[in-house]
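With one protein chain held back, the other chains of the complex are shown just where they sit.
Here is chain A:
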Amino acid sequence: MSELLFLLMAGGVGPVLLAEALLARYEVLAYTAGWRAPTTELPAGMPYALGAAADRPPDAYLVYLDGIGKRRFRDSRDGGRLVKALIAGAPELRVLGQVLPYSPLADPLADRPVWAWLRRHVGLLLFLHNVMQIFVAADRRYRPLYNRAVGTQIATQLRLAGYRPGSGIPVVLLSYSGGAQVATGAVDELHAQLRSPLLLITLGGFHNGANDLTHALHLHLLTSANDRIERVGTWIFPQRWRLFRRSGWNRARRAGRVTVHRLDPATHVGPRSYISPEAQLPDGRSHLDRTADTVISLVRAGRSATAATEDEQHQGH
């Protein structure tokens, strides 16, 4: 039995993994070389933002960067639940869920012919593709390019959703799981293009800690003792270890720009996940409700802090 398993791994899964890993960087390569332009248009009838109406400035723009289940512009099932809960609880926000964190060309995986076939027959490969994209984004050789590509994608979608560069309206990057790698990587590009006050919220964030967070106001890390996937990220990436004092992550921590919030006993995925509407807490709220409440309170607190800073600056002048 174990020999059969080994043969299956070596002869089947191994080459598939290798081929996938080698193909994974094609997108970032095509983007940088200029062989293909990134997609900016959304499917017909899909709005560029939900929540607060476009006729007056919202309190903040919130961009949701989903986990590895993201394969189309529309929200995944879990991501969609969270986005709906956020819009219901904070109607003053404009929420964008269409950014594709695992596609530098903003090309939905579900719409590509081969991948559409694979989705019907070997759906697991779509997750594998997105995992590989996280590793491409974390690789020091491709990271600056990947960050620029997805940072530009976010900035473009924000502009199309009505964001005005230099307006001072805060932008919140709410990322789930591997979305944290992209969110932390997009900071510099968003700062360069929009000059927006940036707040990061990671939910079970999986990232390598190499990205510079100097231009982010703050990073709120939502985690749980039962989140094994997030913990794996802190083990496998040396720049997350305290030993690497000069990494972007450790510099942000020493500067007091990282705050940890515990959402015990939520798990990373499954029926007791952070986004589960079924799992109940002793206070009667679901895990989804608590996560949405926490995010909303952090965004509102961040908005108040930004407004106070702006007032001080105006008085100073």
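Here is the rule we go by: a residue touches a chain if its C-beta (ideal position, glycine included) is under 8 Å from a C-beta of that chain, and two chains touch if they have at least 3 such contacts; residues count from 1.
Basically, contacts and distances are computed from a predicted model.
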item: UniProt protein name of the chain not shown, from "Heme exporter protein B", "Ammonium transporter", "Integral membrane protein" or "NAD(P)H-dependent oxidoreductase subunit E"; value: "Integral membrane protein"
item: Touch criterion as defined above, residue of A:Val28, A:Val83, A:Leu105 or A:Leu174 at the omitted chain; value: A:Val28
item: Identified contact with the non-displayed chain, of A:Arg141, A:Arg164 or A:Arg245; value: A:Arg141
item: Positions on chain A where the hidden chain makes contact; value: 18, 21-22, 24-25, 28-29, 32-35, 132, 135-136, 138-139, 141-142, 145
